[in-house]
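Structure record follows, encoded as structure tokens.
Note that one protein chain of the assembly has been removed; the remaining protein chains are unaltered in position.
For clarity, chains are labelled A, B and C in written order, and residue numbers in each chain start from 1.
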Amino acid sequence: MTAPTSAVSHASLDRAQVREIIARRVARELKDGDFVNLGIGLPTEVPQYLPDGVQVVLESENGIVYAGSCTTEHISPYVVDAGGQPASCLVGGAFIDSATSFGLIRGGHMDATVLGALQVDAAGNLASWIIPGKLMPGMGGAMDLVVGAKRVVVAMEHTQKGSPKILAACTLPLTAVACVDLIVTEMAVIRVTPSGLLLTEINPAFTVDEVRSATGAELAVAELVVPML
Amino acid sequence: MTAPTSAVSHASLDRAQVREIIARRVARELKDGDFVNLGIGLPTEVPQYLPDGVQVVLESENGIVYAGSCTTEHISPYVVDAGGQPASCLVGGAFIDSATSFGLIRGGHMDATVLGALQVDAAGNLASWIIPGKLMPGMGGAMDLVVGAKRVVVAMEHTQKGSPKILAACTLPLTAVACVDLIVTEMAVIRVTPSGLLLTEINPAFTVDEVRSATGAELAVAELVVPML
Amino acid sequence: MSTATVTGSKVVSMAEAVSRVQPGMTVMIGGFMGCGNPHGLVEALCVAGLTDLTLIATDTSRAGFGIAKLVEQRRLRKLYASHVGLNPAVAAQLNAGELEVELVPQGTLAERIRAGGAGLGGVLTPTGLGTPVADGKPVIEVDGRRFLLEKPLRADVALIAGSTIDRLGNVWYRGTTRNFNTVMATAADLVIAEAEHLVEVGAIAPENVVTPGVLVDLIVEGDELA
Partner (left out) sequence: MSTATVTGSKVVSMAEAVSRVQPGMTVMIGGFMGCGNPHGLVEALCVAGLTDLTLIATDTSRAGFGIAKLVEQRRLRKLYASHVGLNPAVAAQLNAGELEVELVPQGTLAERIRAGGAGLGGVLTPTGLGTPVADGKPVIEVDGRRFLLEKPLRADVALIAGSTIDRLGNVWYRGTTRNFNTVMATAADLVIAEAEHLVEVGAIAPENVVTPGVLVDLIVEGDELA
């Protein structure tokens, strides 16, 4: 295992650093040509960290194939992203309707989806859409995305106010069963395997024990744990 | 009942006359604005007999809304009708794909479909696509059309080489169950009612008894039978 | 319930169009977070003061804007939507027992409406299995895989928006405005389309028509967006 390149402690990571660590690592999961849907928030920061020579086709589930960002001077009332924010369609893209869009999503045409989570558990179950009595935004397109995409990557902070979000079993209502392939946090990269969670990469700022104590599920450790940065 | 205007006998009707009688009468079933699919053959002759002020929107199930005919100088390799023959799309029409087309058909958007038949029976069952061991063209779009259209009109010669095509029960494999609303032949107009077949109009060249003897099913006679011509 | 003919005109005033919506009806409204919503028709519906409506829409917009007002003005008895997070009135009325809400995954919502418009008996989807969405719904096994049976959705009236609409009702959509408008145009007894640009017949090439005019019963003229 490579020595830590910087000796940041968890407490010293500010929010922006946490987001960058996660987005930068997720970017390495994507291959040139991948057709990808990125959830609202942190996942939208992934494309800026794509390696040279890697270009992905972004989908916005409300109807853009090859979605792009939007500069102030190009704001149009006709093009929004899945968050309802101004967006664009890159040259070579297409506008599609919602039935067609979710046909692509549900039909296994999406190479990957990256999204946030409230909880993920050892079986790869995902909870991301409701906290009964508190928060009821609705599931939007998330349930279709995690069922349909070939690869589901959860990109989230490892804990929520110190409480583990990775659990032995989700306690919140599920978004889908056994759908998560990979969990990327600011502390570690964890694969969901048939026998449970496997730590394969770690942020050199943390020890395995620190990751374990921030995780609410059994965490097997790969023979070779490499730095995630 | 109005007296016969001409005293033609069945034998004296040539094929063209038979087709014109049927197509002319079917045309009166269509209302201005109706969205209609016409089967191959005789039904395609219906539009030329539409009354003044009545214009219908023709569908061709391979992908034309507001289909038109085709003159020699407009033959294009890009536009065919459901028989694979050169066709056109009128100004104000649209080209659609097969899933969309049959969505319109199955979804009850078609006001009427007019098609030929091998057999129709007293329950409104239709047989039109196969004679086992002899003829296996396939059902094409017929099964969807007769299930989906709001009104199914069978336009056919009353008999096939002297044998009744209107039967107590179809003997050939069905196209659909209880789907036919109206039967128009060169002899008569017959409605399919919950209690069986009802003769409502007659070609003045024939007597009710002649129609009955050319029909292989019980045929009730309306209180007022009017001439179909 | 189509009132249109080939020779007659489908173009009516906003007031006449909205007069076709009655209390207690089920109404679909196209659009996604304000984009592709029939803004003029929604506003006219608010003004009309109808109550007891069932609304089918993918979202309820953001507070104070567009569709959100139908919730805020308590016009709804029941709501089908995939996302209601930006309109706090939904949760408030739900918790107070004043509004029935069925949250539907966005892809399932699109497909249920499409099934309603295409004469299909339902949708067999893996989406929602093992979640609260599956509660009370049949699970059908096909070749060893399990699918939820989701029922078709239809409405009495669909209100859709189009960027360019010709006088026969053919619709072309700019940008992401098509979203749910296309499926909703197939799944209601009466379809009212709001045209940003109303054009003469023939202005849209038949290859580029997205919603065929036969699906549109009435057309109203809306405001230009840009």
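The criterion applied here is as follows: a residue touches a chain if its C-beta (ideal position, glycine included) is under 8 Å from a C-beta of that chain, and two chains touch if they have at least 3 such contacts.
Note that the coordinates shown come from a computational prediction; the quantities given were computed from them, not determined experimentally.
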> In the intact complex, which of the presented chains make contact with the chain not displayed?
Replying inline: A, B, C
>> Which candidate, A:Gly103, A:Gly140 or A:Gly216, sits in contact with the chain we can't see?
In response: A:Gly103
>> Considering the complete complex, identify which of A:Val57, A:Ile75, A:Met136 or A:Val177 is in touch with the unshown chain.
In response: A:Val57
>> Which candidate, C:Ser9, C:Asn95 or C:Asn208, sits in contact with the chain we can't see?
In response: C:Asn208
> Which of these, C:Gly40, C:Gly66, C:Pro105 or C:Gly122, touches the one chain of the complex that we don't see?
Replying inline: C:Gly122
>> Give me the subunit C residues in contact with the hidden chain, please.
In response: 111, 115, 118-126, 140, 142-143, 145, 147, 149, 151, 172-175, 207-208
>> Could you pull out which residues of subunit B are in touch with the chain that's been left out?
In response: 60-64, 76-80, 83-84, 87, 89, 95-99, 101-102, 105-106, 125, 130, 135-144, 147-148, 173-177
> Footprint of the hidden chain on subunit A, which residues?
Replying inline: 31-33, 35, 53, 55-57, 59, 65-66, 89, 91-96, 102-109, 147-148
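Criterion: only the chains that are shown with their structure count from here on.
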> Should the pattern of chain-chain touching be classed as line, ring, star, complete or other?
Replying inline: line
>> Farthest chain from subunit C, going by the mean of C-alpha atoms per chain?
In response: B
> When the centre of a chain is set as the mean of its C-alpha atoms, what distance in Å lies between subunit A and subunit C?
Replying inline: 31
>> From the mean C-alpha coordinate of subunit B to that of subunit C, what's the distance rounded to whole Å?
In response: 35
> Where in subunit A do residues touch two or more other chains at once?
Replying inline: none
> Which parts of subunit C, given as residue numbers and ranges, touch two or more other chains?
Replying inline: 114
